[in-house]
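The complex appears here minus one protein chain, its other protein chains still in place.
Presenting chain A:
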Amino acid sequence: MSSIATGYDLSASTYSPDGRVFQVEYANKAVENSGTAIAIRVKDGVVFAVEKVVTSKLLVPGANRRIQIIDRHIGMAMAGFLADGRHLAARARDEASNLRELYGPPTIRSVADRLGLYAQAYTLYSSVRPFGCSAIIGGYDKDGPALYCVEPSGVSYGYNGAAAGKGRTLAKNELEKLKFSELSTREAVYEAARIIHLVHDDAKEKDFELEMSWIGQESNFRFVPVPDDLFKDADQKARDALENFD
C-alpha cells in the first residue's frame, strides 16, 4: 500500500489527506485473515455457520467457540480476533440485558445498532484501536427473523445473507444464489454447511471445525447450537457434495 510510512496510519483519530482512516482499514485486514463466518436469514429463521480453524492439535474439540449466544433469541458469529469478538459479545449481552430491562425482549436491530455505536467509538480516539472483528448478529424477534453485520468501522447493515473472513467473496457468491424467501431453516442449515466446506481452502489450512447454530420454529425460537443429528447429517452431505464436485 502506497500509504504506508506516510504517517497517516498511526492513529485512529487521524484522517489521510484523501479522507480515509487507515487504522480502520487495517482492522478490516485482521477480519480478512480469519476463518469464514456466514449467516443466512430465511423466511422463518436464521442459521449461522463458522469455519473454525484449528490452530493446534492439542486443542480440546469444541474449544474457543466463535458463535456466541447474546440473549434467548439473539446470537452472534465473529470473524477476526477472537478476543475482540468475545469482548463485543459481552458488550452485546450487556446492551441486550439493558434494553430488556427497559423495554422487554429487545429487537435484533436495537442490539445491532447499539453494538455499532460501540464499535464506532473505537474509531475516534488515538488511545484505542478499532476492533479487529466483524460481528454477525442475528435472531428472531417480534418482527420475524433479522440479520445484521457490525464492522470495525461501526456500520451495521441488515442482510439476507452475510459473510466475513477469509472466504467471504466466494461465500457471498454462493449466498447470492440462494432463494431466501423460499428456504426453510432446516434447508438453510444444509446450505450453510455446504458453503463453509466449499469456501475452506484445504491447501492453506489443514484442519477446521464446523460450528453451526440456529434459531427458528424447530429450535422453539431459541438461539441454540444446531442439534447433533442434523449437524452430523449436514456436515456429511457437505463433504459428499464437495467430493463429487472435485
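As a working rule, a contact is a pair of C-beta atoms (placed from the backbone, for glycine too) under 8 Å apart; a residue touches a chain by one contact, two chains touch by 3 or more; residues count from 1.
Assume contacts and distances are computed from a predicted model.
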Suppose you had to identify the omitted chain by its UniProt name; would it be "Protein DIS3 homolog", "Putative exosome complex component RRP41", "Proteasome subunit beta" or "Zinc finger HIT domain-containing protein 1-like protein"? "Proteasome subunit beta"
Among A:T55, A:S97, A:T169 or A:Q236, which residue is in touch with the absent chain? A:S97
Quick one: say which of A:I70, A:L175, A:A188 or A:I215 touches the chain that got left out. A:I70
Omitted-chain footprint on chain A covers residues 68-72, 93, 97, 100-101, 222, 224-225
